[in-house]
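First the structure, in the form of structure tokens, and then the observations on it.
Here the complex is missing one protein chain, while the rest keep their positions.
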Amino acid sequence: MAVSMVQALNAAMRDAMAADESVLVFGEDVGALGGVFRVTDGLTRDFGEDRCFDTPLAESGIVGFALGMAMEGFRPVVEMQFDAFAYPAFEQIASHVAKMRNRTRGSVTVPMVIRIPYGGGIGGVEHHSDSSESHYTHIPGLKVVTPATVADAYSLLREAIDDPDPVVFMEPKKLYWSKAEVTLPVRTERFGQAALRRQGTDLTLLAYGPTVPVALEAAEAAGEAGLDVEVLDLRSLVPLDDETIAASVRRTGRCVVVAEATSYAGAAAEIAARVQQECFYSLDAPVLRVTGAGIPYPPPILEDHYLPGVDRILDAIAQLEWDEPVRL
Amino acid sequence: MAVSMVQALNAAMRDAMAADESVLVFGEDVGALGGVFRVTDGLTRDFGEDRCFDTPLAESGIVGFALGMAMEGFRPVVEMQFDAFAYPAFEQIASHVAKMRNRTRGSVTVPMVIRIPYGGGIGGVEHHSDSSESHYTHIPGLKVVTPATVADAYSLLREAIDDPDPVVFMEPKKLYWSKAEVTLPVRTERFGQAALRRQGTDLTLLAYGPTVPVALEAAEAAGEAGLDVEVLDLRSLVPLDDETIAASVRRTGRCVVVAEATSYAGAAAEIAARVQQECFYSLDAPVLRVTGAGIPYPPPILEDHYLPGVDRILDAIAQLEWDEPVRL
Amino acid sequence: MIKSSGDLETMRQPIHLLPSPSPVRFVDPEGRPAPLEEHGDYEAPPLALAKQAYRQMVLGRRFDEEATALTRQGRLAVYPSSRGQEACQVGGVLALRPEDWLFPTYRDTMAVITRGVDAVQALGLLRGDWHCGYDPMTTRVAPQCTPLATHAPHAAGLAYGARRRGKDTVAMVFIGDGGTSEGDFHEALNFAAVFAAPVVFVVQNNRYAISVPLARQSAAPALAYKGVGYGVRSEQVDGNDAIAVLAVLADAVAHARSGHGPVLVEAHTYRIEAHTNADDAGRYRDASEVDAWLRRDPVARLEAYLRGADSLTDAEIDDARREAEDFAVRTRERMAAEPVCEPSELFEHVFASPTRQLHTERDRLLGERG
Partner (left out) sequence: MIKSSGDLETMRQPIHLLPSPSPVRFVDPEGRPAPLEEHGDYEAPPLALAKQAYRQMVLGRRFDEEATALTRQGRLAVYPSSRGQEACQVGGVLALRPEDWLFPTYRDTMAVITRGVDAVQALGLLRGDWHCGYDPMTTRVAPQCTPLATHAPHAAGLAYGARRRGKDTVAMVFIGDGGTSEGDFHEALNFAAVFAAPVVFVVQNNRYAISVPLARQSAAPALAYKGVGYGVRSEQVDGNDAIAVLAVLADAVAHARSGHGPVLVEAHTYRIEAHTNADDAGRYRDASEVDAWLRRDPVARLEAYLRGADSLTDAEIDDARREAEDFAVRTRERMAAEPVCEPSELFEHVFASPTRQLHTERDRLLGERG
């Protein structure tokens, strides 16, 4: 059956709620409305107001309240309406959610999932297209995962809800309506494992979330020009699958990291830094990054100038010190 | 005259306030107390309550209020008491301070300085030792600078206050009481320029803020073992002095980046990613990073296990694929 | 109402800060004069002002309709309608002088055009061609703010700054009922109070934050009761009664302007349309609720009131409608032109002068094929 990413996410919460009644879903507009993206559609109807409910409009409050509920044994799944609207919760996330277990030597644990729709390409007005995942990856104590496929949306979210630790679950808005033939429930690779989306020998593209389809498209295009491109979907930024990444790059000798977030100190920088370290002797060219530009996210009409598209990936590939010049 | 970094920062604000009466200093405890680190000591006494004043205890409010004052032509210099206590202002900084000029096509400008004491090594209890600079570097629209010397403390802060754009001014707590013979006022290199702190031919250490003295110490130690280490003090993370960095690494062929912040997606990751890209053909070894550990900042008694110290830098240097094994 | 007199110390007594126990009203839902005891001691606005408000409300409503229509034609990315809130949108702005500042949200485009901002520029954000289509410094209208309540501290800072410069500028900031739950609303009220900044906080309590009803937002007797906890004078007003809104806000602005510090005004109103054109209000509220509020329509109510007072002729009504129609048509025509947006501007306005890296990136990104 063709299932959309939104449906898969919905099913994941639904199944988790059915399996464990300590799982609660709350946030802004997640109740009757079912979320502005309908990811929580029907949960209140089917599980009752006690299990899926709206809160006052205050993100720091939502996350802090969820932490308190976790202390009472609940497993809260909270929704931040858009990436930039999670910023008010930054202190709660950085100073408490990420640190509570460590602070208390494992006594107080925070099995919380913070769902954040992220990224652009949907024609959103300002503040609706930020890619904030890198901030969370820079906070020790948080796991950060992001699906690029419908099956992963289900499986990663189930795993996130089951996880004994806080998980920042980044949902690529642009892929919310993407569909795939999937039978739910489905389980895919676990946290910390990258997935091979396309096999290749000449070069490794590393992508996650919204850039995975873009990377695949670029790989196809490069394939037509005679380059055999491997594409890895990272899925889990923290923990990161260093082994699979390194194995691939050691084989291909070339690597481009593709991410929507602005480049400076983004997760892509981390990945590039690791790859050059791990694969130094195998690299035939520097690790390049194709990322969002170093500017505030543009208004819709100009967002293509910001986003890492196929052309920019191909440009980067062309620069990878090939023995003979490649024309892409 | 021996001047401490605290005194230099104080003098910079003092001189800027004397030069331009639109310069205001405010925040928590900056008035009568002179700041918990005494950086604003005497400003209220000497310039009056109107020019340097205490605010209610609310960091988001402080930054937002400052933005409003900037719209009326003031140049606010606000103090966040400790790094982790700037987190409540994250939304104001990310969604407004950094974006206001861009949003309004240059109509509304934000000549604001956000001073943030950062880093550890001072025996501070939890939340008093975070290194949060990387978050700010990941937000386009912010300049991020940090002094490691007394002269730079003065000069960079003067430049920050004069700058027409928001500057996040990271003050290394550990160096607050460091002293140097400096005659104030002094002007050093401008934003965007790294400073050569030690010349060397075998390897480049890149450091900033609190890690500069550590890097210098490591360089001395390596020198005794026969390695000639160059040390660059980056000073300005955004903009970053790519040219000077690349020129140095091309010459030495080896590079280690030293920063206190946890490694994942930190500024050090950015620098490593750029260096390997810019200097690929000159590198004799991968670019390594010596950073804070991937854990929440530890309690004082254990903080040495977190901090990048001389030993860890030497360990990294030893791994740099030398023709003959080096013993450091 | 507590007149803005007496020393600051006295005025900080709870009794001087608490709002009227029920919303101030001058006109009942049918457009008849409300009993005097509902006026809360406020003075009715001058008739000329009431008539001006009427014209602007008619225009605002028509503009709002046109904007919603533009979303259907793909000319606007999204539009949050303020239909039903015309009395607040217009009444708020008419309480201001040219030198004052308005800090609106995404919902307040009607207020922005009432303030005189060009309609096409005002729609810039929602059209998606730039984040803020007008120039805040010349229009004295801050960018329409999306992150809720975050503009409230800006208003406090600007108002305090202006006072520090010896000006008598007032800053008026619009916030929704939902927005009052955010920490920034709290911090802004507190800063304004502590610094006695001339800010008027206008909470348009339209009873919904997207789908979340007021009862889930707050358990307060009324949102106006938040003021006393900051030492901020507060009031609540029937936000669908333009006369009452004008009366209360004139007083609030005067209070702020005279150096007595901020004022918090809660205007009880209702969002007639869905949150935006993209929202489906049927999921969370009954049509009957909307119907009940349609019967308290602020435009019809003011019209009936002015007519009843023999202060509005048929010709004037026609005229107001024609003007509104013209405005709508002109707006539609001008919105038909493709927006011109220079990509290089993206890199120009990051800093006063682009860094080397921005130069390089611009050349790379804009120079590339495709």
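Per-chain numbering from 1; labels A, B and C assigned in written order.
One rule holds in what follows: a residue touches a chain if its C-beta (ideal position, glycine included) is under 8 Å from a C-beta of that chain, and two chains touch if they have at least 3 such contacts.
All of these numbers come straight from a predicted model, not from anything done at the bench.
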{"item": "Chains in view touching the one left out", "value": "A, B, C"}
{"item": "Given C:Gly231, C:Pro298 or C:Pro354, the one touching the chain that is not displayed", "value": "C:Gly231"}
{"item": "Absent-chain contact - pick from A:Gly123, A:Pro185, A:Gly223 or A:Pro239", "value": "A:Pro239"}
{"item": "Positions on chain A contacted by the hidden chain, ascending", "value": "50, 55-56, 58, 60-61, 63-74, 88, 91-92, 95-96, 99-109, 140-141, 143, 164-165, 192, 238-240, 242"}
{"item": "Positions on chain B where the hidden chain makes contact", "value": "28-29, 31-34, 36, 54-58, 60-61, 84-85, 87-88, 123-128, 293-296, 298-302, 305-306, 309, 311-312, 315"}
{"item": "Residues of chain C in contact with the chain not shown", "value": "12-14, 17-18, 21, 181-187, 190, 193-194, 196, 215-221, 223, 225-232, 261"}
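The rule is simple: only the chains that are shown with their structure count from here on.
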{"item": "Chain at maximum distance from chain A, centres defined as averaged CA atoms", "value": "C"}
{"item": "Inter-centroid spacing, chain B versus chain A (mean Cα positions, whole Å)", "value": "30"}
{"item": "Multi-partner residues of chain B (at least 2 other chains)", "value": "60, 88, 91, 95, 99, 102-103, 140-141, 238"}
{"item": "Multi-chain contact residues (two or more partners), chain C", "value": "130-131, 147, 183-184, 346, 350, 357"}
